[in-house]
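First comes the structure, then the notes that go with it.
Heads up, one of the protein chains got dropped from this complex, but the rest are sitting where they should.
By written order: A and B. Residues from 1 in each chain.
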Amino acid sequence: MTKKKMVISQEVIVAIVLVALYLIFRLISSDFGKYTTFLSMMDISYYYVLMAIGVAFPLITGGVDLSIGTGMICYALAGGYLIRAYHCPTGLAILISVLFGVLIGLANGVLISVMGLPPFLATLCTCMITRGLGSVVTGSFAVPWPTAKQENGWFHSIFKITLENKTKLPLGLIWIILLMLIMQFVLAHTRFGRYTIAIGSNKEAAILSGINVKLYHVLVYVVSGLFAGLAAIAYAAVIKTVQPGTGAGMELDAIGGAIVGGVSASGGYGTIYGTVIGAYVIIFLKQGLPYIGFNANMQQIITGFVLIGAVTIDIIKRKVIK
Amino acid sequence: MKSFKNNPIVKKLGFNRIILFCILLLMYGVFSILIPGFAGMARIMSIFNYVYFLGFLALGVTFVIATGGIDFSIGPVMFCCALMAGYSMNTYGAPVIVSILMSIAIGLCFGTFNGYLVAFVGVPPFIVSMATMNIAKGLGSVFTQTQSVSWPQGNDPSGKGWFRGLVKIGDIPTGLILFAVAVVILFFVMNNTKAGRYILCLGSNKEAVRLSGVNVRKWQMLAYVICGTMAGIAAIFFVSAYTTVQPGLGDTYNNEAIASCVMGGTSMAGGLASIGGTVIGVFVISLLQEGIMAMRMTKEVQMIITGLIVIVFVYADVSARRRKS
Partner (left out) sequence: MGEVILQMKLIDKSFPGVHALDHVDFSLKRGEVHALMGENGAGKSTLMKVLTGIYTKDSGSIIFEGKEVEFHNTHHAQEAGIVIVHQELNMIGDLTVAQNIFIGREFKKGFMIDDRKMIEESKKLFNELHIDIDPRARMSDLTVGKQQMCEIAKAISHKAKVIIFDEPSAALTEKEIEDLFAIIRDLRKQNLGIIYISHRMDEIKVITDRVTVMRDGSYVGTLITNDCTKEDIINMMVGRVIYEEPKTHSMVPKDAPVVLKVEHLNAGKMVQDVSFELRKGEILGFSGLMGAGRTETARALFGADPKQGGSIYINGEKVTINSPEDAVRHGIGYLSEDRKRFGIVVQKTITENSTLAALENYMAGLFINKSAEKDVTVRYIRELDTKTPGPEQLVVNLSGGNQQKVVIAKWLVRNCDILIFDEPTRGIDVGAKNEIYKLMNRLASEGKSIIMISSEMTEILRMSDRIIVMCEGRKTGEIAIEEATQEAIMDKATRDIK
């Protein structure tokens, strides 16, 4: 029982770290406390957090999905291109973007679960493939999605609405919280979630228990792909013009967030609320460092060390428990 | 066919490597027919330029894959080495030789860092790769204040361009000679030294090797150190051929290096590695890159193709192992 207490405290610690980071940044920089800063930070956060929620599932099975970053850009490019070149209705384009994500997730799942490729390798390949596909589809041109003022730009208001008195509200935060609760519920109280943990904890035993492990293992990557698809929409709503060839490295921030938030890199344990808090820690670092006079690229280095630090703590913790 | 497979010479060279070599020749033939003006020395020299740096990357990562690990931070690490060493030369006036040594040293540091984390701390290799990729990109950007770095041209008046002789002196592809020397050395390291033997054995069954009284951590770490150092050397050959490096890039080369290894018969499961196979794999990828460029297609098409190549070859390896057991 002591183990459980320790693990719970992991998420609590990360939450404290998040608050502490916020306070430190505010103390040093007065600009950081402004509402506009908060708004722009929320804007950036949506797609990272969505990716993190999705990738938590492969991580809990002891795998990984490296294709979410470039994948997200690829799906956003595809959707935007449909609107620009074929005057596709925005709703349909969004649907296709998300379905594209599901499809790549399915491909990852089949490669890993059915064909038996190592997860990091299979998804490293789909990472390259989606990066290439995005450029090929659009002929290597940047693709702008409709702006908020344009008629077919209604999807922006999914994430941010402007009230009559010109105040902007980060509506997306509500969706993030909602999705977090739903996915936490899925992880804790449905068969899919339970078997995700079982695969990560002891795959052999899961097979012997008569679980269709292959199917659920595929589904895990489909979920990851689905959330990368949703992230694509959030990305398009915030960044407006999608550049082909970008996206590499974004998966690291999402994966880093999940691991910082207590998801075990060796599988078998993790929570979605921890993942979301962890992702916000990474985003605060990313967005906050320039406010306190650091080069924005420092964040990359720090994220790298934070990732290694979080995994090392996990390893030490497991050793101590043993 | 079977008798051909069992021929002692064929066995020695490796049936798969002979096939891969034939594919290489065939590809060259097809490109020469399809693309007017593809055949000829100019193209070959251009292919060689790609071979050098990719070759060093792939040779290095072969050792890591032989341990059953992975390192997909090598591309960004190579760029980080080239950026930091080049920036030191351009901005702080470091002599060329110092910059070259610096590049190799930075690669070595990254390799040591990765190796220590994997072998001694026990962090999974893919996590280490992800983290190092981030760190290398970030370090390259921060150090250069996010500017691209150009190494001196061959005819640079300062005389700093002499290092380009590493790749080509007049029409003599000196790079090829250096690469060949590296291949021979690493071939012997892999097959005829204690390091290679232990790396291959621990890739196959680490615990059994440890229980034989071998300090497995040390040797496992060494594989990553070799890999990092090779990335540092690759950086020199990269700038010798392509002059300019930009911060934040380099990850496309990871997959190409890994693709070269797996094509050449190095198993992702560890324990089986072929330096000769990796070399042929490097030539195939470099030829492919040149062919795709010559057909006026983008780098992105090549990413898709290398991605698919890796999937196909790793799947072949995985299913061959499944059949055996």
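Just so we're on the same page, a contact is a pair of C-beta atoms (placed from the backbone, for glycine too) under 8 Å apart; a residue touches a chain by one contact, two chains touch by 3 or more.
These numbers come from a predicted model, not from an experiment.
Participant: If I consider the whole complex, including the chain that's not displayed, which of B:Lys160, B:Arg197 or B:Lys299 touches that chain?
Facilitator: In the full complex, the listed residue that touches the missing chain is B:Arg197.
Participant: Just one of B:Cys22, B:Ala42, B:Val181 or B:Ala208 touches the chain that is missing; which is it?
Facilitator: Of these options, the touching residue for the absent chain is B:Ala208.
Participant: For the chain that's not shown, point to the residue among A:Gly54, A:Gly71, A:Gly132 or A:Gly200 touching it.
Facilitator: Checking each option in A:Gly54, A:Gly71, A:Gly132 or A:Gly200, the one touching the absent chain turns out to be A:Gly200.
Participant: Check each of A:Thr147, A:Ser209 or A:Thr241 against the chain that is not shown and name the one that touches it.
Facilitator: Going through A:Thr147, A:Ser209 or A:Thr241 one by one, A:Ser209 is the residue touching the chain not shown.
Participant: Name, in rising order, the residues on subunit B that touch the hidden chain in the full complex.
Facilitator: 188, 192-194, 197-198, 200-201, 204-205, 207-215, 271-272, 324
Participant: By the contact criterion defined above, which parts of subunit A meet the unshown chain? Give residue numbers in ascending order.
Facilitator: 1, 3-4, 185, 189-191, 194, 197-198, 200-202, 204-211, 268-269
One rule holds for everything that comes next: only the chains that are shown with their structure count from here on.
Participant: What's the distance between the Cα centroids of subunit A and subunit B, rounded to whole Å?
Facilitator: Those two chain centres are 31 Å apart.
Participant: Touching subunit A in the complex: which residues of subunit B?
Facilitator: Result: residues 70, 72, 117, 121-124, 126-135, 137-139, 141-142, 145-146, 247-248, 251-252, 254-255, 258, 268, 298, 300-304, 306-308, 310-311, 314-315, 318-319, 322 of subunit B touch subunit A.
Participant: Looking at the complex, which residues from subunit A come into contact with subunit B?
Facilitator: Contact set of subunit A toward subunit B: 64, 66, 111, 115-118, 120-122, 124-129, 131-136, 140, 244-245, 248-249, 252, 255-256, 259, 265-266, 295, 297-305, 307-308, 311-312, 315.
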